[in-house]
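Could you have a look at this structure, given as structure tokens, before my questions?
Right, subunit A next:
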Amino acid sequence: MANILLRGWWAKIFIILLWLVAIAMRFTEHDDAREDLLFSIIAFSNFLLYLIVSMHLPLLTHSKMAVLLPNFSQQLKQVLLVVFGVSLLPTLLVLPDVVTWLAFISISIIAILIFVAMIYQPIYQIFFWLVILMPLPMALFDISLNKEKLFTTLAWLLPLISWLAYVLLNKLVNYRGNHKHISKIIATMNVSMGNTLSIQDSIPFANRTKLAQWWGNSHFNYYRKLINDATNSSQKLSNRKLIEISCQSANSFGVNAYVIWSVGITLLCMLALVIDESYHHLFTPMVTLIPALIIGTGSITLFQIIQCKKSYLARLAILPRFKQHNSFARAFLGYVFYNQAILYCFIAMLLAVTAKIFGHINVTVYLNSVLILLVYCLVTISMMLLTWRAAQNYGNPVVWLMIIGFIGTIVFTTHMATSGMVLLVYNGIFQWILIASLLLLSFSVFRQLTDK
Partner candidate 1 sequence: MTCIVNVKGLTKSYKNQSVLKGLSWEIEPGDVVGLLGKNGAGKSTLLKSLLNISDIDSGEISIFGEQYNQLSSKNKARIGYVPQENDEISWLSVNDLINFRKQFYSTWSDEKVTELISRWEIDATKKIAELSPGQVQRVLIILALAPMPELLIFDEPAASLDPAGRRDFLKEILTLVSDENITVIFSTHITSDLERIANKVAILDKGKICYFNDLDITKESVVQLTVHCKKEQGITIPYLLRGKLHSQGQYGVVSQLDQAWLAEMKEQAVEVTINPMGLEDIFLELTA
Partner candidate 2 sequence: MEQFIISPSSGIPIYKQLYSQIERMVLNGYFSVDQRLPSVRQVASDLDVNPMTVSKAYGLLEERGYLTRLRGKGMVVTARDDEVLQQEKLTMLDEMIKELLAQAKQMGISDDKVVQMINRNVANKQDETVGKE
């Protein structure tokens, strides 16, 4: 059972690496400022573990055989408790004192409850947004946060929280409800990381939530309009546009996504202008998270889409309009570059605006962030192209690589922002990295154009 819940080598390796890093830091550094970082690393790795486990849970609880397997519920409960217990072991080594440790357990349990609730009942996804929006009410109602007090409270609350968790756990291992929603989760968890998107596209329209229906419709309407305009006028669609239209999915990061994010950011900025400047730092996690979310969804979805539209694109490539040598490859490259360029320009702009308003980063850090993102962008495009060319399907590891690389980029960027580095363009190592990623990209473009 544990191997089903903890599926995925990439994720496991990543979590264990994080644990090792945390333990190594614990024994090498004795700086007080490190405590917070350590806490974040261990929280992040454990939360990732809990999220993975809770995402795989429906595979067990909602399998048909679950009711028929003798002692299924008890065994599942046992395994879950063991996994939780093991996940706490590294924290024992890493966290500085008993109170922090107990508080950490409380926080973990709460996080697990939220994760599981989010998976089993989509309505609880609201918790996720509540946590992100937490700074707002704190800013508005002037609640000051004392970390020590909070931790002590959480530590004292642990018996109550664990009792609640145990009651809910007993319910969970016997839970069979909400079949319609869970079957979607199971379908997603039943495929490898590289295909999660295409499986979502195969969910029948009527089975999607109202929001998803509206989102998909408004997204596709734009492309329907493109096609209609092209048929009504004598002007043909360009090759690049044609590929762009073929590479759309209900989950694509499209026009409406840009609009919604822009509106959201604008609202946030307006809010920031209204409230007192001293609360701005409370928004920092949110304004850091938003560009991260956009890059994550924007580049990984593009990768997954071109990966799963491979055979469709191959059929497209034999159309008469692509008969000219390399015309398809060029149009395809055009599409990928165009798509990603817009995404990163949007991010750069967004970062500039939020930096100006919230002042959480200065010009140097801003420029550095943009440069790092540029490298990330070049590398992911190369990965996309190389994977696309590869005969075998490397979709799964590549998505994980992209996620890990992405998290690495974020961590590095925040670290850089706090340590006040000089402009990266003058850094020799960075220059080499930039050159290397450019070379990698040229190589992948070259392969794309030459290979038949």
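If you want to know what made the cut, all candidates are chains of the complex that A comes from, given by their letters.
Here is the rule we use: a contact is a pair of C-beta atoms (placed from the backbone, for glycine too) under 8 Å apart; a residue touches a chain by one contact, two chains touch by 3 or more; residues count from 1.
On a predicted model such as this, the values are computed, not experimentally measured, just so you know.
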Subunit A in this complex touches just one of 1 or 2, namely candidate 1
The residues of subunit A that touch candidate 1 in their complex are 1, 3-4, 7, 59, 63-65, 67-72, 75, 186, 190-192
